[in-house]
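Beneath this line is the structure, given in structure tokens, with notes to follow.
Missing here: one protein chain of the complex. Every other protein chain is in place.
Chain nomenclature is as follows: A and B, assigned in order of appearance, with residue numbering initiated at 1 for each chain independently.
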Amino acid sequence: MALIRELAFQGAQMLVVLLLAPLLTGFVRKVKARLLRRQGPPLLQPYLDLIRLTRKDVVLANNASWLFRAIPYIVFAGTWVAVSLVPTFRSGLVFSWSADLIAIIALLGSARFFLALAGLDVGTSFGGIGSSREVMIASLAEPAMLMIVFTLALVAGSTQLSTMAAFMVSPEVGLRVSLGLALIALLMVAIAENARIPIDNPATHLELTMVHEAMVLEYSGRHLALIELSAALKLLLYISLVGCLFTPWGIAGPDASVQAIAAGAVLYLAKLAAGGFLLALFETAIAKMRVFRVPAFLGAALMLGLLATLLLFVSRSL
Amino acid sequence: MMVVYALYGVAALLALAPIAIVLGAAPRTQGPVLGVATSVVYGASLIVTLSLCIIALLSLFEYSQSPSLVTLPLGLPWIGAHFRIDALAAFFLVVVNLGGAAASLFALGYGRHEHSPLRVLPFYPAYLAAMNLVVMADDAFSFLVSWEFMSLTSWALVVARHQVRENLRAGYIYLLMASFGTLALLLSFGLLAGPDGHYAFDAMRASHPPAALAALVLLLVLVGAGSKAGVVPLHAWLPLAHPAAPSHVSALMSGVMTKVAVYGFVRIVFDLLGPPDWWWSMVVLGVGGITAVMGVLYALMEHDLKRLLAYHTVENIGIIFIGLGLALAFKAHGMPLAAALALTAGLFHVFNHSVFKSLLFFGAGSVLNATGTRDMEHLGGLIHRMPQTAFVFLVGCVAISALPPLNGFVSEWLTFQAILLSPQLPSWGLKFMVPAVGALLALSAALAAACFVKAFGVSFLGRARTPAAARATETDSNSLAAMYFLAALCLVAGILPGFIIDALAPVTKSLVGFSMPHQAGVEWLSIVPIAESRSSYNGLLVFVFVVLSGSIAAFAIHRLASDKLRRAPAWDCGYPDSSSATQYTASSFAQPIRRVYGTSVFHAREIGEMPPPGATAPARLKVELRDLIWIAAYAPVAAAIDYAAEKLNVLQFLTIRRYLSLVFTALVLLLLVLAIWP
Partner (left out) sequence: MRGITFDVAHMLAGSLVLVSFMQLYQDRLYALLNIFALHALILAASVAWQAFIQDAPHLYLTAMIALVFKAIVIPVALHRIIVKLGIHREIETAVGVGPAMLLGMGLVALSMVVMLRVTAEADPLAREDLAFALSVVLLGLLMMVTRRNAVSQVIGFMSLENGLVLAATGAKGMPLVVEISVAFSVLIAFIVIGIFLFRIRERFDTVDLQALDRFRGERR
């Protein structure tokens, strides 16, 4: 019985993230539009887009291989599994121990690996430009992310997200400069990973500076829908991750009451809204970087991560 | 008893060499007979290596408590040749023979395309035998003899295609580096044996040399075994020699022989040398971290498919040495559990790398056979022509890029878990060094993924860049069987890592006195290095989840929405269908990364030549890379030797009287030294 209950929670989490992700994207777009004094598309527009895309035929390039057709499913599955292992409103989910934070990062890495391959499959130069830039950005973002994981894991004594979240609410954690550094670095990495301004612009097409959109240029119909849904899921994942690691208040424990879980869900929605709002604010306030400024940006994130680990030893050794 | 059976196997392999010569040499020109010789040699090698593999597995699981020993009346007269299979040797025997069996199976098909089989067939089984002997040797003499035998047979295989000038140069450099490495090993064994000359490993194990001497031995082993394994900066020969050999031999050299070198390092440093000093690990860790990052950066700049793979061997050796260095650090500070974790991670990676690197070299060999080129800039679109090879090669790429749910990820995950234990180390230097090495490891993993996107994407995806690539055909069934077998191993080791960790338990127990917690009993078959609240990973579940959610998505969309599909010309932002030369090439793919890392590491420069308006000359973009390690470490040595040879040249033209006087002075000087010696 307990197992069924746990499985239900796990399933609920998977459905919730899947359903919330387009809403979050729509919310960010809306806020950005309002900040620019535009009306903006309706909040539910991403859902309508997805439905419209799935109903359309797929127009496939003559040269596309079986891999090209399989990749949207692989990318979606990898991202979805990754995001369903991050505690959102309730920690200690039944399968949460099947992958720790390092494995979640690596799962996203798998998704990216295949997406970059998709960019090369049709054999056009736009796909190539996107893939090559994507892997360049990833080659810095992933180590930076791992350094952040190191810092957090050393503080919490675990790489298990539920344990980390539980530790972060406990009074022993205190005010640590390492945690501050890790937060800044995590935000920088999150911006890069989600292809947001100033690294990449999710709203452009046909710009020489674009990365993510160039990679998926040849996709259409249901394939494109899956890729866009994965992108939305990834954004949700990073905001949930920040929420779970740095503002873990309100996440219900494994044996919490119904009220606690409801409160956790409400708080989670609030966190998502806050994260989306801040992201929109940041994106509106800043200009996009040249591509070759990106390494310095992400290099700084890597340095911050490393610095956070080093400074940790100072506070640890006293 | 096991070791005797194993030696029979080795003897069988050695006997195959003359059989190959006889079969191949008798009627010189007849193709069918050569075909028979190929089948006989590779078929017999396959059977023997498989049985050796079973013997090794048996000794690892059943008889690991008591090592099995034998002394043969060979070698030095009053010593004899000692052979022994303990847990460590058994594990490496599994690695060697698994790789050997896969290579033999692959060669059953691949070897038929060999131009001059007689230059390969006799040396191949001898090479396999030599690697087995190194792992089983139990005294310094047989170890070194087998080691040299291994170097020489592999050298013969490297220069098998002697018509190509590059191969000869590769063989020459390989021979030089191999002798240099053996010299270092010889010296280290000399120091270990001490003044009394105890050449048996048992005696060395019992006597611990003083600290300064032990440090010297460590450095010599790092040079000797490291040069064979391909540790930076001693890697220079590896990317030359490994690709020069026929592809199944390349797979053996990269996948297996480097592991034998790692075995040599582990055997001497963990087993024979006694308790480690705290700073040893810093040397090993530093070397490992630099090797990992440099190897992958070199690979990113490379367009030759097989050389790219060879540089990745360098990278993976770095990762293995990071694991070993961590194990040394923990062992030195009396943290056996952590040491067991780190050593397991390193050895797990040994196994993994031997599997996926062999797989990738087989794939590269099939591509080479089908298209006649190793240059990725001339490939492309092979996924349409060689779908099965493309699939297994893709599996290898995902595995080596350390992506879940395949096996490469598991060993790197274990290494990261070991790194996370480092704050408990008391020494300050290590505390700061280990996270930095962790950053290097993460960097190399990310760059490896980038590099394999390039390798797979440019050679297999896109459109064919040359007619040769457009005409490629799928490889034969034996080669495919070998590749599918290895690909399946990648998956199994990735989703059920607990069994391999358990198999490594006796090895770590014998080397650091502890082993990781038993994994087979953990529920749902996940792996838990220390405690479940701390970290756990379940490849099986992740794999099942990914497959399930992918299929559910596919099913739901196809059922509920649309499953229609239309073919059309590529969109490409509306540009009309262009020539396949407009695709991204390997060098253009690597260009952003070259700009980020290459300018400092390789002094990379781009030189654009734009002809004046009206001229018919094409515009050119040249990229200049400088191999700084070669310039700093090898070129001066070569120049010094040239200079010395030039100066000593006069000695060739002396009169007999002068030669005699030289000999006489030397004699007198030696006597003088004897007289003055205390």
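The criterion applied here is as follows: a residue touches a chain if its C-beta (ideal position, glycine included) is under 8 Å from a C-beta of that chain, and two chains touch if they have at least 3 such contacts.
Only a predicted model underlies this, so the values are computations on that prediction, with no experimental measurement involved.
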| item | value |
| --- | --- |
| Option touching the unshown chain, where A:V122, A:L279 or A:L306 are the choices | A:L306 |
| Of B:G372, B:G429 or B:G513, the one touching the omitted chain in the full complex | B:G429 |
| For subunit A, residues in touch with the removed chain | 174-178, 180-181, 295-296, 299-300, 303-304, 306-307, 310-311, 313-315, 317-318 |
| Residue numbers in subunit B that touch the chain omitted from display | 428-429, 432, 436, 600 |
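Here, only the chains that are shown with their structure count from here on.
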| item | value |
| --- | --- |
| Subunit B-facing residues of subunit A, complex | 51, 54-67, 73-74, 76-78, 80-81, 95, 97-100, 102-103, 106-107, 109-110, 112-113, 116-117, 119-129, 131-133, 135-136, 138-143, 146-147, 150, 153-154, 157-160, 163, 206, 217-218, 220-222, 225-226, 291-292, 295, 302, 305-306, 309-310, 312-313, 316 |
| Subunit B - residues contacting subunit A, complex | 380-381, 383-384, 387, 390, 394, 398, 401-404, 409, 413, 416-417, 419-420, 423, 431-432, 435-436, 438-439, 442-443, 445-447, 449-450, 452-454, 456-458, 461-463, 524, 526, 532-538, 541-542, 545-551, 553-554, 557, 560-562, 564-573, 575, 580, 582-584, 588-593, 595-596 |
